[in-house]
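What follows is a single structure, written as structure tokens, with notes after it.
A single protein chain has been removed from this complex, and every other one stays in its place.
Take a look at chain A:
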Amino acid sequence: MVHPAEDNLSHTQLSSNVFEDLLESIIVDVASECHRIARLGLERNLEEEEEELRLSALARAGVADSGNSSEANNKYVVDIFGQTHPPVANELFDCMNCGRSVAAGRFAPHLEKCMGKGRKARLKATRSSTAAQGRQTRGSSANMNRLSNGVPGAAGDEFTNGTFEESSR
């Protein structure tokens, strides 16, 4: 049912009216919501949030300017207790599995072989076709989001990069 005043309007003008109606409605929606939030004191503490953002931006600028003290040189640094450490930890202790004396920095690769776990041990046990291309699927857990650490070829062991299961998101 068309209102008498709108009888003579062209198609374009009617469309324009509808658009303006919608636009105004949306604007008033936002205004009304914000008005309520402000009046009822439900606002987030914007000042604090802005302050944190400002400090963060300053920090990033400052760090960029002074040049990164990245992890490249920290292996030769003296720590706050006045100690220096070699890149590969050389503290010696006995392996709890076999009893041999192992250097700390090489404990994990030793233990892997010692316990019969790990990639090489598993490959020996089960030959699967997916191993052919050097791909490695990990365990039974679904990998959604995994960042790894470690350097290829560290500690004198041969080591290839593992790849990750595809995630759905």
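In the analysis below, a contact is a pair of C-beta atoms (placed from the backbone, for glycine too) under 8 Å apart; a residue touches a chain by one contact, two chains touch by 3 or more; residues count from 1.
Rule of thumb we're sticking to: contacts and distances are computed from a predicted model.
Undergrad: What name does the UniProt record list for the absent chain among "Response regulatory domain-containing protein", "Tubulin epsilon and delta complex 1", "Complement component 1 Q subcomponent-binding protein, mitochondrial" or "ubiquitinyl hydrolase 1"?
TA: UniProt lists the chain left out of the view as "ubiquitinyl hydrolase 1".
Undergrad: May I ask you to list the residues on chain A that touch the chain which is not drawn?
TA: Touch set of chain A with respect to the missing chain: 1, 3-6, 21, 24-25, 28-29, 32-33, 35-37, 39-42, 44-45, 48-49, 52-64, 69-71, 74-75, 77-83, 85, 88-89, 91, 93, 96-97, 104-112, 115, 117-119, 136, 138-141, 144-152, 154-155, 157, 159, 161-164, 166-167, 169.
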